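All protein chains of the complex are present and in place, except for one that has been dropped.
To keep things simple, chains are lettered A, B and C as they appear, and every chain counts its residues starting from 1.
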Amino acid sequence: MSASTRIPPIAQPFVSDRAKKTLDLVEEFVEKDCVPADAVFSAQLGEGEKRWQTTPAIMEELKAKAKKLGLWNMFLPKNHFKQGAGFSNVEYGLMAELLGKSKIASEATNNAAPDTGNMEVLAKYGNEAQKQQWLVPLLEGKIRSAFLMTEPDVASSDATNIELDIRREGNEYVLNGSKWWSSGAGDPRCKIYLVMGKSDPNNRDTYRQQSVVLVAADTPGVTIHRMLHVYGYDDAPHGHGHISFKNVRIPISNMVLGEGRGFEIIQGRLGPGRIHHAMRTIGAAEKALEWLIARVNDDRKQTFGKPLSAHGVILEWIAKSRIEVDAARLIVLNAAIKIDQGDAKSALKEIAQAKVLVPQTALTIIDRAVQAYGAAGVCQDTPLAYLWAGIRTLRIADGPDEVHLQQLGRRENNARKEAVTAKLKWQQAESDRLLIASGFKAKSHL
Amino acid sequence: MSASTRIPPIAQPFVSDRAKKTLDLVEEFVEKDCVPADAVFSAQLGEGEKRWQTTPAIMEELKAKAKKLGLWNMFLPKNHFKQGAGFSNVEYGLMAELLGKSKIASEATNNAAPDTGNMEVLAKYGNEAQKQQWLVPLLEGKIRSAFLMTEPDVASSDATNIELDIRREGNEYVLNGSKWWSSGAGDPRCKIYLVMGKSDPNNRDTYRQQSVVLVAADTPGVTIHRMLHVYGYDDAPHGHGHISFKNVRIPISNMVLGEGRGFEIIQGRLGPGRIHHAMRTIGAAEKALEWLIARVNDDRKQTFGKPLSAHGVILEWIAKSRIEVDAARLIVLNAAIKIDQGDAKSALKEIAQAKVLVPQTALTIIDRAVQAYGAAGVCQDTPLAYLWAGIRTLRIADGPDEVHLQQLGRRENNARKEAVTAKLKWQQAESDRLLIASGFKAKSHL
Amino acid sequence: MSASTRIPPIAQPFVSDRAKKTLDLVEEFVEKDCVPADAVFSAQLGEGEKRWQTTPAIMEELKAKAKKLGLWNMFLPKNHFKQGAGFSNVEYGLMAELLGKSKIASEATNNAAPDTGNMEVLAKYGNEAQKQQWLVPLLEGKIRSAFLMTEPDVASSDATNIELDIRREGNEYVLNGSKWWSSGAGDPRCKIYLVMGKSDPNNRDTYRQQSVVLVAADTPGVTIHRMLHVYGYDDAPHGHGHISFKNVRIPISNMVLGEGRGFEIIQGRLGPGRIHHAMRTIGAAEKALEWLIARVNDDRKQTFGKPLSAHGVILEWIAKSRIEVDAARLIVLNAAIKIDQGDAKSALKEIAQAKVLVPQTALTIIDRAVQAYGAAGVCQDTPLAYLWAGIRTLRIADGPDEVHLQQLGRRENNARKEAVTAKLKWQQAESDRLLIASGFKAKSHL
Partner (left out) sequence: MSASTRIPPIAQPFVSDRAKKTLDLVEEFVEKDCVPADAVFSAQLGEGEKRWQTTPAIMEELKAKAKKLGLWNMFLPKNHFKQGAGFSNVEYGLMAELLGKSKIASEATNNAAPDTGNMEVLAKYGNEAQKQQWLVPLLEGKIRSAFLMTEPDVASSDATNIELDIRREGNEYVLNGSKWWSSGAGDPRCKIYLVMGKSDPNNRDTYRQQSVVLVAADTPGVTIHRMLHVYGYDDAPHGHGHISFKNVRIPISNMVLGEGRGFEIIQGRLGPGRIHHAMRTIGAAEKALEWLIARVNDDRKQTFGKPLSAHGVILEWIAKSRIEVDAARLIVLNAAIKIDQGDAKSALKEIAQAKVLVPQTALTIIDRAVQAYGAAGVCQDTPLAYLWAGIRTLRIADGPDEVHLQQLGRRENNARKEAVTAKLKWQQAESDRLLIASGFKAKSHL
């Protein structure tokens, strides 16, 4: 059963025939070319320090093949840009699920974060010069990029806390401050940073204090101090950098969209990006389920006289995983469709639902697979431990679950409290009216 | 925002304009007519024993109004029957969600279980005489019915255990045995039982031993011994009967479809019925969320100087409830669409997902609402405790969660184990081939 | 294995030989006399309205037997009162666990709430006249009592919200207001109410506005409006009353302890009471586990060819229940010991832990038993549904879980934040000192 036939019935009307064909091509490319190449990528990367200076040859081979197959830049949504492959968010979402099954497939098809979000920003908000200089090579997969927002000294889950100073001096901006979790900054091909900072810290509107500027990675005053680990993984060569800015000078032409428009930019950037992350995570969960099934049917791994798949507890894991991942996928696809029909802003609720539900679901499923494998599950012999660690960060990145739940709860509460209260009160009054009309007495109400 | 505008974007293509109009009419009828009448129904029912002999007048008034509005028999799926309102399962599912918000709305529109399933059986499998005698008055809402399957002496979660004896003697069948949880048998208007029993207990095929026969409620030898409670509720006048059959004689013309075809009948009956239950349960969860929101914004119920809605824990409840009920709804709608596109058999997996996920989700949400109300939540002053108790039985009825999870898990495992194992093995071999070709050694594999 | 041999090893040093002997006697009395009599009590109570006027004869027979066995008033802690049986809180706690296995055992041994708490209040805070008039007949089991605190119009989870007006007029107090969830008020033998209200609503200290007064049940102006249900159960003849006070006049000699000391009284009352509730709930959980075990080994209830106990999922339920109930019991016993070694105030943390942990644990275990029984689990044929409903209220009564968790969390946080922060900072500084001394550079810290 190919990927296009596995699309949930409810989502079928939203997927064009062209997208279905591409989807099947993506599956073939991921399962036959990319997944087997994952280990080659690691081997070519080598050991120790040089992992940060290497670009494995296999990646360029896969990129060439992907381009030839037309599997390139599928993430760029059709309704906004001519540069992309012309798919809707829901169509690309289904492809992203498949890309999520390999460590290298997203980059091999130029659909890898954070480049995708950065390309969107440049395509949407960049001026022509900025596009020429940075968007074109990014779209061609010649360079890579990073988005620098999180800071070590503040609680970045509240983005108004961000402190990096952007001060204008003549025709230049001067940047001072620190960033960390600058993902992708480790790659030797990472040439450009999109940096969020405060250009107007005294603006009364706390959502107009921030700007996003472009900083070439080799600008004097920029120092990558160290790479952060995720559990025990350092994610070389990509990496998560801790970077300082000391009197870093950039031309004013590197401002994106305009001073004070930083929030606008990150909000536009996050919607589709969350769909991508969520669908790749769905793919990781499906991959974990496949590994689980392979294990529990492995005849060499019998316990107490029967294969693991004959144990009721294991079958329950499979069944629950099936239900949970299918429910989570529908939540994401529904959010993608909402974006496709309007924009990310109109789909805030749906996107937040996907942002919160999907990582927790996937972590549960992956952890079941780890447990089914026993010791093999936590080590380098399965993809499970690494998948788990990476997805664990998604409960934190772009705002922790708790912040999203508070916002979602508050929005739902505020939007509905008056109407709901009025309706229940009216129903109670009407009920009393009917009771009295029927010869009974009114009910006592809370 | 009317009900039709709240249909999830992903489900919109499956709902016709006519269904949307009806959906909005259903909402109006439920919220304005039925919910306020719930208390009147209870009041007219009275107290004690007479609750089992009464038919509250308000019900007939509502039925008349529903018929006039065209809100009648919406459950009968369009692709099978001319007697119904001509909606698909997904369209009626959305209506059932709304019906689930009132205790009496389903009956008021002639969409109440177990009549719905029984009408489907008669429409699909009954002969003309059976239809004339029982289906017609059921479709008109003149009589009610019960489906007698579960037995007190065996574990009915495995339906092959059923023991009620159906023995042919001349032109009659003679029935002996016991049934319980015969829901609806308490109603004075309940005239007909569909009874599952064993007509061929020695058949080697354990799925051909059973038959379904029609038994008029007043047939000699039928005794209702007592009514079973659900937590402290007896659900009068509907009720859940414990019934014995002692030499009950029925004409052989009362056999449905043919001897030995009982399993076939119950399987065809359960698919859409599970969608109905699931969607009504979604409606109950939404109702609980409404009550929760009303409570936490009630200024008289402040604690520690602020309304409950200002507490972060409460906002998290609202947010999680929003996510969980929306995910569960999509699972049900997807299953309904799968039935609409094929039949219940082709949608076994999707129906099982809905069967397991929805009641657990709704119970969690209702329990949060109970907790928000405190003491008021467990008593008769809110609909919450009663909703909880009723939905708790759905984790048991038609097979406990655990049986469905085992089947779902086994089906998934068996369907995929060979392909998945082969794929992973091929990928590892291919990976080794690539590694060796690149000058590395093969990985050790599990 | 008798009850005294099942005491967890860690608790053994706290249980005297006399208490062990009594414990075994309690077990014998509960399992052999009370549990079989539960159904007789219900039968003697009858049906409908008269259940509120009846005192089943079996109760008086059991009380006579209990007295003869010396099983009377065991709840009164030894370090405070001469009227009791002379046991510590932990010793009585172990007995309360056994009492929790029967609906009627607590009353049969005069250890039933709310009388126990009310007797403690009178013994600790009552003057001689009050003791003579009310405590003596309560200790003898001749009358019963209620504690009226919760009110329908405010959020009583914050007890400063309580509004019932206590106004002094000459030698009388005049009471006006409403109470609900006045448990025990339904019993025809309930003669005395302890009523919490506001005697000084303008006192700046919000914890000095309240008083507790004694009100004879038959005082003019007192009206029981209705009985509240708990998931459909009305708990007759005990009941949960909704009561109004309209110019109810009582002599000033009915003030307990003194005006403005209401909070002091309820705090002293709640500590041991929570231990009693918690241990009875532990007993209920053990009872549910026994019923579960009986069911899953019932040969008539096989599914898919094997008894339920051969299913791995069921064995996991048993194992988890065993772990959870044992952990919860240790938490309660530890709290009881803390009270025994000091007082309830010094054991606030430990009591709150028991208050929150035990009901949730028991509900989980009971719900597993319900599920194992299927339809029988939710109805009157097992004790499970009724146990569940009663214990569900314990997550609300005396403050909902959420309030206790907030207080417990805040107390832990406030008590430790300074010391913990200082320690971690010192350790980081010391670590840096050592690193530098060893020729390395200091770590960067958060």
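Quick note on the criterion: a residue touches a chain if its C-beta (ideal position, glycine included) is under 8 Å from a C-beta of that chain, and two chains touch if they have at least 3 such contacts.
Model, not experiment: these values are computed from the prediction.
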Candidate in contact with the missing chain, chosen from A:Ala294, A:Ala385 or A:Leu434: A:Ala385
Full-complex contact with the absent chain, from C:Phe29, C:Trp72, C:Trp317 or C:Tyr386: C:Trp317
Selected residue (touches chain absent from view) among C:Val195, C:Ala328 or C:Ala344: C:Ala328
Hidden partner chain, residues of chain C it touches: 8-11, 13-14, 31-32, 35-40, 43-44, 57-58, 290-291, 293-298, 309, 312, 314-320, 322-323, 326-328, 330-331, 333-334, 337-338, 341, 349-350, 353, 356-357, 373, 376, 381-382, 402, 404-410, 412-413, 416-417, 420-421, 423-424, 427-428, 430-431, 433-435, 438, 440, 443-446
Residue ranges of chain B at the interface with the undisplayed chain: 152, 225-226, 242, 311-313, 316, 444, 446
Interface with the unshown chain - residue positions in chain A: 47-48, 150, 152-158, 161, 180-181, 228-234, 240, 300-304, 308, 311, 313, 370-371, 374-381, 385-386, 388-389, 392-393, 395-397, 400-403, 406
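Going forward, only the chains that are shown with their structure count from here on.
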Whole-Å gap separating chain A and chain C, where each centre is the average of the chain's CA atoms: 48
Touching two or more other chains - residue numbers and ranges from chain C: 152, 311, 313
